[in-house]
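A single protein chain has been removed from this complex, and every other one stays in its place.
So that you can tell them apart, the chains are marked A and B in the order they are listed, and the count of residues begins at 1 in each.
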Amino acid sequence: MSELKFVGHDEIRIDGKPKITGAAQFVDDLDFGPGLLYAEIVESPLAHAEIKSIDTGKAEQMPDVVKVVTGKDFPFRFGLYMHDRFVFAQDRVRFVGEQVAAVIARDPVTAKKAAKLVKVRYHELPAILNVEDALKPHPLLIHPDLKSYKHVPWFFPQVNTNIAHWRKVRKGDVEAGFKQADLVFEDTYTVPRYAHCAIETHGAVGHHDYSGRLTVWAASQSPFTQRNLFAEALAPLGLSHKDVRVIAPFVGGGFGGKAGVSMEILAAALATAVQGNPVKILWSRAQEFYNTYQRQGLTAKTKIGVKKDGTIVALEQTLHWDAGAYVEYGANVVNAAGLSATGPYRIPNVKIDSCCVYTNLPPGGPYRGFGYSEFLFGLESHINETAKKLGLDPVEFRRRNAIQEGDPLTYGSKMNPSGLIECIDKAAEAIEWSKKEPSENPKTVRGKGFACFWKAPAMPPNASSTAFIKFNEDGSLNVLVSAMEIGQGFQTVMAQIAAEVLTVPLSKIRVELPDTDRNPYEWQTVASHITWGTGNAVKRAAEDCREQILELVERALGKKREDFYLESETVRSRSEADFALPLRDFAINGIMMKDGTYRGGPIVGRGMFMPEFSSALSDAETSQGGKPNVHYTVGAAAVEIEIDKETGRLRIPRVALAVDVGKAINPGLVRNQVVGGLVQGIATALYEDMRFDAKGRLLNPNFTDYKIPTAMDVPERVIPILVEVAQPDGPYGARGVGEHTMIPAAPMIANAVENALGIRIKSMPITAEKIALAIKHKR
Amino acid sequence: MPILSEFEYFKPSSVREAVRLLSKYKKPAVLAGGTDLINNLKEEIDQPDAVIDIKGIKELGGITYKNRVLTIGAAVTFSELLDSRVIQSRFPVIAEVAKTVGSVGIRNRATMAGNICSAVACADSGPLLAAYEALMLVHGPKGKRRALAAKWFKGNKRTDIKKAELVTAIEIPLPARRHAGCYVKLGRYSGEDLAQASVLILALPGKQYRVALGAVSPVPVRASKIERLLNGQDLSDQLIAKCQALIPGLISPITDIRATKEYRVHMCQVMFARGIRAAASRFSGNGPEYGVNLI
Partner (left out) sequence: MKKKLSFVLNDRKITLEVEAQDVLLEVLRDKLGVKSPKCGCDRGDCGSCTVMISGKTVRSCMVLAVEADGQRLTTLEGLMKEGQLTPLQQSFLEHNSFQCGFCAPGVILAATELLERNPKPSGDEIKEAISGNLCRCTGYLPIVEAIANVNNALTPPGRERLGKKVRS
């Protein structure tokens, strides 16, 4: 096989030019003409209350107000994995900021003013603001109707409790394992909530035209999933899937927050209330903080049993997730984490209880890492402590227990090919792990930290991707997929795959943004699975085109197709050196025969990829027997820090992250994910800090007080390391990476802090204040 | 986010005209950089009946140094302070303070006068002007007056300004033939932040010092007690420790979502120690460059 010409190279992004010229359009940039209406939401000021009455009279009377709607106008449940949510609160509100009503007006100022005139009377209920209170015996039930909620078969809601889902994993015999162990050690780790903070806020425009078509333009990672949920939720209004169209322009950052359906359903629903006019709803930054998915909080109790030589024999994890008021998406985070909370290690006896707990806080949901960052903080901290107690080097400890290809996973099936050992070795080498480098400054102290990570895409077993490829008259291509360009650069990667198969250069390939009318189905752009799933679909579509081309050439010219191949946009022959038939000559027009008739016609390729080996069915009490995860991407990260002992401030001279991507289709873009992910992860470790008051109100819904990294906050040196142990079912061997680069950040920092100071901090964030005061109190 | 309230807008070209407008309206707001006011308008914290834009008044736009007094016009931005040659050469600690305010895009608009008129407890200009014993030049219907910094700040977001008055300049007297200084500001990370605590130190000839603390009381604190201990003495670890011990008694920091009281007190002590050594060594000519972050 000759060298790859496009795949594996650092191609320039094909969406680069629109973005650096300002041409790239995001949802708020789209124009809808003078008929556009604006919606403003009326929100609950209380965390938990019954709605007694809503008086919309004054608001409705305001000039230029078109309509005021409340929950009773849309009594439809919806949700991705569980139907526990309404478009507007019905009989009660469950978190501060929950939408109770909406005003639709001709201009934003009127909408805002009128929204203030809507009077809602509440009967306040006690609010449950932490997991402990939610789990007390005979608790106040946040969802008394839990029993009646439709949900996917792999969820296990506990009726008459606030536990929306309980994932139980039982492998081997942990009690026996602990008995065999030379050391048994238990501790508790807490991780608070975090916000995605994409710089573009959520927004959507809905238009229900007079023919009955509903179109929604949304800043969304999931146009087809949104179409599905809109069609399901609004079916009582007579809409079917074909009548619902979702168009997604460029998205200004997703990180999971723009997946599924959160506020976008408002655009769909409100559009039906003002048929004929498009209506826009755009979230403010404050709403972005308190009324979109948040990364859930976690309290993790971890108990490990190990032999003197460092072999892990047993692991018990009790994971209690603060999942918020609605868990239609977040419960799957709890599920995914539960299945993988062993980390990338070979452990024969495992007991995991991962509980999704309702609280009166904003809904938890998908966030880059999907539960793995949360549980890995505790697990990787615990592993370090365990190694320390045994007097073993923490890197060596991990190498000894590292999961290898073929090892059994927590739920029975087997680990895919993985270069974890190579990642461990390379990450350690990159920061000279064994070299002790004491600080030259008496006020500071240096340390090194390490963490391994893994993650599998958390998807339903039938998550699929499809692709169309159309040739144009000049031999250029349009690739139609419904994956979303949220910044990761997937469009370029798809173009590289199509280019490799069809020998058309990237400058002649466009990858189109999703329009559910025109682009074929994609489940969602989440789970770091697009390169793998959509990449496979695009490769198949390109191969389909190539098949059509070769078949046509054979039929038209009467020669054997095995003789032909593609090179530089031309059909060439192995036996006739002079033979050259440019694709542009026939890709639309077909090939003309001697008698003037034509053969062929427009070349249009189709590809579809859906894994047929994945299953969510397993034993409800043990999780054994399923194959819920298609494969894991693994890696390791190492960091060198320097702490100022008086201020607690931490600087990062060097951080390395090695990840096994199977095949880096565009290595530069993968390295970019490493930089971006590490910076985001390090911020959660050091200063991102969500604060709620005693009544469940978010105190810092802005960038003034929820700090995300600036250019001055980046580590001094970032060392991305790409390892390539091929994924057999991936396009060119590629495996997903996107979320992964954030996952090891927090535990790696916690471990480095412990290494530097001998102080183990078990709760996030590990702020300068926490460190300084811990040092002070230690004295 | 649109601004819901409606107001008149004026851009007078003289101080006199501005004062006249301020007298005429019941709830006027002065607009210079807008980085505080516009946000307050959006959040409905301020609902003025008129906005008086002072950027059209030429005499408010200059930085002058005459008779050993630095005069900073009310419309002078933090960026202009950074670019000023006279400040760089004679009052470098002012540039050090200016550099910590927001980021370039904020500094291109925000003014020191606006900062001291909003008088939020964490204002960076507060301890600066307290230490320099600066004067606010104020014009009003009854004429003009000067208010000493120590009398200017009355409480969190409260100043000595009276109805229809306009701050037209800040006057900073040169404290000595030669002096050095240091500003240390506590933030949560390396990017722009509002001070959770700040220390401003001036080192004057004869081992004289001026010490002011910001963001740890409703108004900037001039630490005269500490100055009395320091003045005339060589700096030593013991002397610095004695000064640090006085700090908790001089300040009244709060615990909020940005920092706890304990950390603020602790950091004031750390920042004082580093700041005073830096100021003293800068005075001797061998200190760290201005603008280097000491914490």
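As a convention for this text, a residue touches a chain if its C-beta (ideal position, glycine included) is under 8 Å from a C-beta of that chain, and two chains touch if they have at least 3 such contacts.
Small disclaimer: the values here were computed from a predicted structure and weren't measured.
The missing chain, though absent from the view, touches A, B when the full complex is examined.
The chain not shown here is touched by just one of A:I20, A:A580 or A:L699, and that residue is A:I20.
Contact with the chain that does not appear here is found for just one residue of A:T56, A:T70, A:Q99 or A:T201, A:T201. Of the candidate positions A:L678, A:V725, A:L757 or A:I775, contact with the hidden chain is made by A:L678.
Check A:Q90, A:T318, A:N702 or A:S763 against the missing chain and you find that the one touching it is A:N702.
Note that of A:F250, A:W433, A:F468 or A:F609, the residue touching the chain absent from this view is A:F250.
Within the entire complex, the positions of subunit A that touch the omitted partner chain are 9-13, 15-22, 24-26, 28-29, 31, 196-201, 250-255, 284-285, 485-489, 506-507, 667-669, 671-672, 675-680, 702-704, 708-712, 714, 716-720. Listed here are the subunit B residues that touch the chain not shown: 1-9, 11, 31, 34-35, 38-39, 41-42, 51, 53, 55, 79, 102-106, 108-109, 191-192.
The rule is short, and it goes like this: only the chains that are shown with their structure count from here on.
Remark: subunit A and subunit B have CA centroids separated by 44 Å (rounded to whole angstrom). Of all residues in subunit A, only 108-109, 112-113, 284, 644, 646-647, 649, 686-687, 689, 691, 699-700, 704-705, 707, 709-713, 767-769, 772-773, 776 touch subunit B in the complex they form.
Across the complex, subunit B meets subunit A through its residues 1-2, 4, 103, 188-194, 257-260, 262-263, 266-267, 270, 295.
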